[in-house]
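A quick write-up on the structure given underneath.
Every protein chain except one is present and positioned as in the full complex.
Naming follows writing order (A and B), and every chain is counted from residue 1.
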Amino acid sequence: MSEQGIEHHDYDVLILGSGGSGLRAAIAAAEAGARTGLVCKSLLGKAHTVMAEGGLAASLGNVAPEDGWSTHFQDTMFGGKYLNNWRMAELHAKEAPDRARELEHWGAVFDRTPERTMSQRAFGGHTYKRLVHIGDRTGLEMIRTLHDRTVHSNVEVFMETTVTRLIKDGDRVVGCFGYRRQTGELISFSAKALVLATGGSGRIYKITSNSQDCTGDGYALAYEAGAQLVDMEFVQFHPTGMVYPPGVAGLLVTEAVRGEGGILRNANGERFMERYDPKRMELSTRDVVARSIYTEVKEGRGTPHGGAYLDVSHLDSDYVKRKLPSMYDQFLELAGVDITKEPMQVGPTCHYFMGGVKVDPDTGVSRVPGLFATGEASGGMNGANRLGGNSLGDLLVFGRRAGEGAAATANASGPVTLPPEAVADAQAEIEGFLHGSGNENPFHMHRELQKIMGDGVGIFRDEEGLSEAIGKLEELDARVANLRAPSDRLDYNPGLQLCREVKNMLTVSHMIARGALLREESRGAHSRLDHTGYSDYWGEHNIIVEGTSTQEMSLTPTPVVKRDELEALVEARKEAEKAS
Amino acid sequence: MSETIDLAHAPGPRKLQIWRGDLTSGELVEYELETEPGMVVLDAVLEIQRSQAPDLAVRWNCKAAKCGSCSAEVNGRPRLMCKTRLDHLPADEPITVEPMRAFPLIRDLVTDVSWNYRVNKQITPFTPRESLKPGVEVNEKGEFLIDQADTDRMSEFRKCIECFMCQDVCHILRDHRLHDRYYGPRFMMRMASLDMHPLDGVDRLDQIADEGGIGLCNITKCCTEVCPEGIHITDNAIIPMKERVVDQRHDPLLKLLHRTPNKGRRKPPPRTETPTL
Partner (left out) sequence: MTTVATPPRRLGATMRRDRWWVQPVLVVTSLTLFGVYTIIHAIVSNYYAITAGGAHLQSPMFSPDLPGIIQFHTSLPWAFLVLWAPLGLRSTCYYYRKSYYRSFFLAPPSCAVAGAARRKYTGETKFPLVLNNMHRVFFYFAVIVIGFLWYDAIRGLFYHGSFGIGVGNAIMFVNVFCLSAFTFGCNSWRHLIGGKLNCFSCTPAAQTRHNAWKRVSILNGRHMQWAWISMFTVWGTDLYIWLVSSGAFSDPHHVF
């Protein structure tokens, strides 16, 4: 089956992305009886999720028996500054324990309590010790387990295949188009339901913990296909990334370092978190810690390489090596620092996107029929700030729901075909990158974009900086049509790959910058120097992004989706916060 | 053993010789670039890609030594490019960067590692034993009861990031090209981690010995030498598995006593294909 010699495949459900959410969705879809395909840019098992370190939040109550879903729900809402989609936060808190146990039944091996159950560790913003973990490589454990399950679940996998377009027939998504990276051969897929599990977009910043894959493809593809996105201005800067040497700046230092007792100090040796959050100290929410470090550095109390000291040298050195082995290794190998003896130097790094495709919490379907989203690609669950460990739970809970949702849609739908014009159009785009007349170098434009975002849309924002950034992004808009890969060869062409990615990142950058300009308050991960407090209006509103191009992008404040039966829990938490 | 990187002494220019070519032909091409303190080989390769050789093919993803994508042979030894600092390599000579040799070349530094995925597909995933003892092996919430001691032994193997450098350096694959008869150290170890799972219900020893080809391993330990995760592949996985096979097939004493190991474990479903390169 081919159109103009293009390789073609047909599935009931097609998943884009092999991170935790994509794999979980694929397993669910296949188990529901759908013919399932999975496409990913990298090799299987290498997706961004393998980097996750600290753990998976689930209120199992193994370490703290008093824990339960309602506290987890409250913590998530409080961390998200009440902008979360209530239903998503509820489903996540309720279902994460089952998903964690299920993972263990599929062969995952986690650290144990003395009672031989799954151990749980403390993390910022979680009332109780809640994070299921194995050393500091929980994401790897999760990926490997899901990977093996997927491989034996009758899912067909297309590795190193990049999707550049979603294809619609009328108002419905019916498939997608892309190319095989190893050969440059074009490939198209038709699918009755398509799940975006494409992760975040950290690569729009220079200093990021994200892997190369994270270029916001899913956000841009969904936007172009007519989906709505929610709260894109909330970008989580993780407080502790490496700051030195330059080559590794941004590399994550897991929150588990603080969870296990790490202490933050400034250049004067002061434990500065006492001034910003005396109650939670180092284990305050990420937005608070990140801003605190940033402020210390800005006010001249930074370390020689422009960060803060993070110290675990007071802990037993064997304990550190056992609980944080990859951190120990990472610093020894890459920075020549033995963390059991000397403090680390750390600073904020772009880490996670709270925003994403707006979906139905129960099924993951977007506004566009046939298009689903899950994981970091979807938005709403985390509100204005994500708690550590809530992403891995999110991937499993909503990955499964999206996979089942997609399978149900597929089962209820007749065969679909790809409109030839749409395929031709997608093909022309790739032709243009290879043989067009443009002369914009994607490597250079990527750098420019990173600079714009870093300068104007970083941790602290103000109207002037944001407007300037938007102006510069508009300049890039004009040039993006001229992107051309520096080489026109087909096989493993990094320039070709980056052309489409830069386009996607530019779209995402617009959403973030415009959302940040519109939201005139400081809340969670979004801090405006010119609007430092909470606003009552914005505390009740999400920003919905939709449109057809970067020029015609509309942002609409929309009331937060609440649920009556959860009202009492939320109010109780708000009261408790006020009291303390 | 801490060392500080001296900013005052900027590292200066370095030469890299990078393998350029495909299956039909190729050569080492020399590039020169300015380096930064603490730069790793992958930084250098990407900088060359950005400024001198835009079509240079290289596979990477996390740049944090966590995904195992960027395996290559640096100065003749398998290394993760993102974990190998330039200033740890001899300064007076060019650094050579070549693709892994045990797998077919796609182009430049990128090899076709799909054989590994075909091998993995032959391995039955973890399957719990049919009856687990309540209160001893599983609790009332359905959660497994496993001791940290058992976890520790398995989790060493589960640190594997699938960089496939052990497969690359294993002479059975690299020199003798017996990809159809030996699963390679990575998958011997994977089978070991499953076999040592206290609750696993699959008898894997025949597969380890027959299709897996554990007898081909002559325990020369190159896999252990190159593993970036420092896993003791040979001592902790392969040798123990060889010993388990000896229990079942060679030990005259156990034969006399009619002791069958792996009691209570089921035979796995038959394998469907022989993974070939």
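Note that a contact is a pair of C-beta atoms (placed from the backbone, for glycine too) under 8 Å apart; a residue touches a chain by one contact, two chains touch by 3 or more.
Quick caveat, the model's predicted, so the values are computed rather than measured.
Trainee: Missing chain touches which shown chains?
Mentor: Taking every chain of the complex into account, the missing one touches B.
Trainee: Which residue, B:22, B:36 or B:150, contacts the hidden chain when the whole complex is considered?
Mentor: Looking across B:22, B:36 or B:150, the contact with the absent chain belongs to B:150.
Trainee: If the hidden chain were put back, which residues of chain B would touch it?
Mentor: With respect to the unshown chain, the touching residues of chain B are 17, 26-31, 73, 75-78, 90, 93, 96, 98, 136-137, 147, 149-150, 153, 169, 171-172, 174-178, 195-198, 200, 213, 215-222, 225-226, 235, 239-240, 242-247, 249-252, 261.
In this section, only the chains that are shown with their structure count from here on.
Trainee: Can you name the residues of chain A that touch chain B in the complex?
Mentor: Touching chain B from chain A are residues 42-48, 50-51, 60, 62, 101, 104-107, 109-112, 115-118, 134-135, 137, 140-141, 144, 148-149, 151-152, 159, 182, 209, 211-213, 244-248, 251-252, 325-326, 329-330, 332-338, 341-342, 443, 485-487, 489, 491-495.
Trainee: Which part of chain B faces chain A closely enough to touch in the complex?
Mentor: Listed in rising order, the residues of chain B that touch chain A are 1-5, 22, 36-40, 43, 49-50, 54-69, 83, 85, 106-108, 110, 112-114, 117, 120-121, 123-126, 128, 139, 141-148, 151, 154-155, 158-162, 194, 197.
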